[in-house]
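Here's the structure, in structure tokens; my notes come after.
All protein chains but one are shown in place.
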Amino acid sequence: MQEITYREAILAALQEEMRRDDKILIMGEDIGPSGGPFKTCQGLYEEFGPARVRDTPIAETGFVGAALGLAITGYRPIAEIMFADFLGVCFDQIVNSIAKHRFMSGGKVKAPLVIRAIGGAGLRFGAQHSQTGESWLLSVPGLTIVCPSSPNEAYGMLRAAIRADNPVIVFEHKALLSTKGPVDIGGPIPPLTGPRVLRPGSDATVVASLAMVGRALEAAELLAKDGIEAEVIDIRSLRPMDTGPIAESVRKTNILVTVEEQAQIGGWGGEVAAQVTESAFDYLDAPPARVTLPDYPVPYSPPLEDAAIPSPERIAATVKSLV
Amino acid sequence: MQEITYREAILAALQEEMRRDDKILIMGEDIGPSGGPFKTCQGLYEEFGPARVRDTPIAETGFVGAALGLAITGYRPIAEIMFADFLGVCFDQIVNSIAKHRFMSGGKVKAPLVIRAIGGAGLRFGAQHSQTGESWLLSVPGLTIVCPSSPNEAYGMLRAAIRADNPVIVFEHKALLSTKGPVDIGGPIPPLTGPRVLRPGSDATVVASLAMVGRALEAAELLAKDGIEAEVIDIRSLRPMDTGPIAESVRKTNILVTVEEQAQIGGWGGEVAAQVTESAFDYLDAPPARVTLPDYPVPYSPPLEDAAIPSPERIAATVKSLV
Amino acid sequence: MKAKTAKPQRATAKVRPLTDKDRLDLFRMMVRIREFEEEVQRSYLEGLVHGTTHLCQGQEAVSAGTGIVFREDDYIGYTYRGHGICIARGMDAEAAFAELFGRETGVCGGVGGSMHLTDIDKGLIGAFGIVGGGLPVSVGAGVTAQLNGRGQISATFFGDGATNIGAFHEAMNIAQVWKLPVLFICENNLYGEFTRINHTTPYEDLIKRAKGYEMAAVQVDGNDVEAVYAATAEAAGRARAGGGPTFIECMTYRHRGHSRTDPAKYRDPKEVEAWLARDPIKLYEAALIKRKLLTKQKAEAIIAEERAAMRAASERAAAAPWPDAGIDFQALTFA
Partner (left out) sequence: MKAKTAKPQRATAKVRPLTDKDRLDLFRMMVRIREFEEEVQRSYLEGLVHGTTHLCQGQEAVSAGTGIVFREDDYIGYTYRGHGICIARGMDAEAAFAELFGRETGVCGGVGGSMHLTDIDKGLIGAFGIVGGGLPVSVGAGVTAQLNGRGQISATFFGDGATNIGAFHEAMNIAQVWKLPVLFICENNLYGEFTRINHTTPYEDLIKRAKGYEMAAVQVDGNDVEAVYAATAEAAGRARAGGGPTFIECMTYRHRGHSRTDPAKYRDPKEVEAWLARDPIKLYEAALIKRKLLTKQKAEAIIAEERAAMRAASERAAAAPWPDAGIDFQALTFA
């Protein structure tokens, strides 16, 4: 295990995979000599050259669509979307072409491609540069959607995503980029999808994604002080969504709280709550609760943005109100 | 009450409103002299002329963005998206500009605009022309999203949407265009949002949208034969989502089934189930059930498409399995 | 109104001259495409084709004239109106009909349909139903061609209306900046659905679009199969040699409406008449008869053969079973 940042973990995964398979290439804005605005591609250009590390014009529809063209003709492209908010610009290519091409071809076409989108709030970037984007694609069959919450997950899931033979959207979080954690460099490829229990607990099940995972763990610490043991689960993948382990946890804790950095309506929390209610109905002591962003865009002003993002205190209070 | 089709109802609403307020104009592809591919604009060009009934180039980003520009400078534009599937092409304008502009301006800018999107399956149009699109925008604060399920709703909700001072997305369904029903021409403007009980019942609550409403009503007929009285509710609006009346119904029936023409993950059914579970937890005799499309794109072949769309029989069977 | 024929195009030095066999093949291919589409239309009226379908009668010279240029390992992208290039590329007619009929034996197992005929093994990378949606994908295939370094090219077919959408712009710009071996083949049939080009575009000669990218461009009479061949062969030669992309505008006309429900009343009868008089098949038949490569009788025999062949393929397709609703869709969606 090596202590590195989320940013370094992404870079390590890209380097390692690109060294392993020269069919892998990456495209994006300012990812070449300048290494990417968030420096997630630092050094790739120098090592792999302009053919495999491609600076693109500001044309997300163009290069994300190109990724599909590369994928169905033998390459394994990775497209970096600088801010997840910009997924809206290439939304059509993703939902109508990338997600459906294999299906519409009767299963004959393979589309092994990865779209990395760096999103999230908390950095005072305002309404158009602070969205995680997680929910925009939630309802689109044909996509695999994953959300790494730590350096180790960023490293492992990205490697797994690159090796998958289907389109995978990897949502990364800009507030996590500089966070450090142990990473199993060169370790086995982890499962791409499915939740993971990060902290065992018997009193409540708290499910979170991306930056909310860390806040859920902090909330668990606060709750522990009051003798409440929360089981914290990182949902990891939104598509496919495997709530089996979550239901299993709820059968033990009888309480479910989801935490996501998005508005409630249309968030993944509703899906988790509904599935768990279906599979563990008789075990629920209270209706599942959801901690989310308020139902308006992310405000710029620090006190307003801070108040909008679920805090450990808010998460803990929600759990307390149920146990 | 006049017996007219869903198509005629849309047209009547457009005509009536455009006669009332000359600030209202409509833009879209082939909606001018040719009256629109689905003939929802027949005669508007002749009556209101090229300035207010504008044929656009194939450029959804361009004319949907233009709608915002018109709205914030004093007009009340309506944009027609020929197939809801094409919302992906202008997704950025909707989620990042239209939905947020008022908010980002500190509330100073008004954006009274309507986007009409004609979607839905059942007509053998294949994967890229059969989506309702309902869920794509479900998670976007700042939007009002409505789904008329009958000629009267199409007429009333469109009039209400045009009069709203905020962006409203109206999802219409192409399989409903030729269906007839009584319409209260010139009647009072109905509430734009909020569910409506269409058939009272005491044994189960079935909530549906768009074309699924008719199928839910058919299912209720089938169930009635077996002595099961289903209360059928048209959800009408997805944003804001008012599940109060649904919970109220569930407190009476103790059973909730949602029916939507989309995949389950990311659909609105999960949100309804989660909200109702929260507000009527102790009244639920069984976990809410959801009848949806399977988790793959809409197939072209008739038997495959028919098997994918929730049928009255499937809805009835789901209800039966719970009561 | 006179049918628009293109300005004479530049000399095509590097182009392999057509042999007499090529010419007869071109004629037969145009006939085959015509008969395929006529059979689709007939089948649609019989209820065998479902939903909608977009026919290309009148535009066969573009499919045939370009199709003969492509190599086995080239990549071809197109639209819902792409039946022509699929047939020109050798897609099995029975499998194509079966797809349109929604049958198990369809080239996409009946899952795709009329708008999505795809056959990756033949380099037919996909039919895109979203206007402009296929262009960026073909740009990606162009990157593959460039990276492979084997002189492959990527060709993408689209209509006049598609030049108004953002995806077209981004694809053209990237292809030019990256000097990709991509052929942008624009079938300018003067209409996007029911709206004439002059209502949606600043001009009718779309070759002008290419100026915004300083991309090599040529405008040809899209109803003159040999002109289409020459322009495409030259552009392909340049692309294979690393000379970058070319925008090829083919001036043509669809004989039928936009889709099967469209009577095309919005078109000036004089315009229709003028273009029907320039039917690419009739024009070429006359030319080959003049060249003594063909006689009226031989031409009719070819037409009869192809009609019979398409009819037979369609009948076999119509006899094929429906896909099993129990089929494993997960496998269709995920590898």
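Order of writing sets the chain letters: A, B and C. Residues in each chain are counted from 1.
The rule is simple: a contact is a pair of C-beta atoms (placed from the backbone, for glycine too) under 8 Å apart; a residue touches a chain by one contact, two chains touch by 3 or more.
Only a predicted model underlies this, so the values are computations on that prediction, with no experimental measurement involved.
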item	value
Touch with the omitted chain, as defined above, among C:164, C:189, C:223 or C:314	C:164
Among B:4, B:31, B:53 or B:68, residue touching the chain not depicted	B:68
Option from B:5, B:34 or B:56 whose C-beta touches the chain left out	B:56
Chain A residues that touch the omitted chain in the full complex	29-30, 32-34, 37, 55-62, 85-86, 88-89, 123-129, 294-297, 299-304, 307
Contacts of chain B with the absent chain, listed as residue ranges	25, 51, 54, 56-57, 59, 61-75, 77, 92-93, 96-97, 101-110, 112, 141-142, 165-166
Chain not shown, touching residues in chain C	164-170, 173, 176-177, 199-203, 208-215
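Rule of thumb we're sticking to: only the chains that are shown with their structure count from here on.
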item	value
Pair joined by the larger number of C-beta contacts - B-C, A-C	A-C
Whole-Å gap between the CA centroids of chain A and chain B	30
Averaged-CA centre spacing for the pair chain C and chain B, given as whole angstrom	37
Residues of chain C whose C-beta touches two or more other chains	106, 110-112, 116, 128-130, 166-167, 329, 332-333
Touching two or more other chains - residues of chain A	92-93, 96, 103-104, 141-142
